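Mind looking over this structure? Questions follow.
Note that this complex is displayed minus one protein chain, with the remaining chains in position.
Right after this comes chain A.
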């Protein structure tokens, strides 16, 4: 396959995300300008200019009209995707780590950092009118000091609850009406780097620094499967084609700060494909020259994109070998 390399960022990629149809690809990096691309040919639609710090997290509304960014400049912005203008700018007390649109797109859940005497919080705001957003959360929970800092956040099915991934490796399911913990999944031993839902929203995959990725049942928060590698996993995604090609893809690699201090063989920055059920790795794709920070399947399951510490986003379309590969039972 001939990947398209998107070179729109000056610093390492933090998160990439496709919209629901998969025609647009959004990328955010540690530079303050997230980008929007046409995934089919890699043409850049534009950049969202306004933040003054690293953008940690992004999300797209289901109808591809709104785009939300959480940044280290202690603000969260909501953008109009068509024009690239900032519709609202919500100032916070600390930087914003994770953002996620609810399924219906009427609410946004976000987590904030523990910093400067402020606790890490999980908040939900109403965004039915994106131009005039009330910054006071409709639901608010303090994550610290009872739990470790929350990094990423996802909505459960029917917007009934939210799930957060934490710095100490646990994932917590919160009842959004009462702000109480419903369930805690404590399997990972190190911080959760990324969480992604399956296409139907019934399963969840977590990527952790403890070199594993785990598949969870969203309803019960039971750990179903574990995918083991030998390097920290920064991101993991589940294919939308669960029936025909039940695969997951893991991206990661040695941490950037350790690359020069460890004497192991170079590389290992490959995207690794695992069989979802057998937990067995069957293929790798090389390309990045730094660890992969974010990885996403195209919503049609016929390709994937990865964003790395090297600042590039690579968009891949699978060739026939992928479909012809038969797993040895």
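Assume a residue touches a chain if its C-beta (ideal position, glycine included) is under 8 Å from a C-beta of that chain, and two chains touch if they have at least 3 such contacts; residues count from 1.
Note that in this section contacts and distances are computed from a predicted model.
This figure omits one chain of the complex; the name its UniProt record holds, of "Eukaryotic translation initiation factor 3 subunit G", "GINS subunit domain-containing protein", "Superoxide dismutase" or "DNA polymerase delta subunit 3", is "Eukaryotic translation initiation factor 3 subunit G".
Contact with the chain that does not appear here is found for just one residue of A:6, A:58 or A:125, A:6.
Not every partner is drawn; the one left out touches chain A at residues 1-8, 21, 23-24, 33, 35, 37-38, 40-49, 63-64, 82-85, 270, 273, 281-287, 314, 316, 318-319, 321-322, 325, 328.
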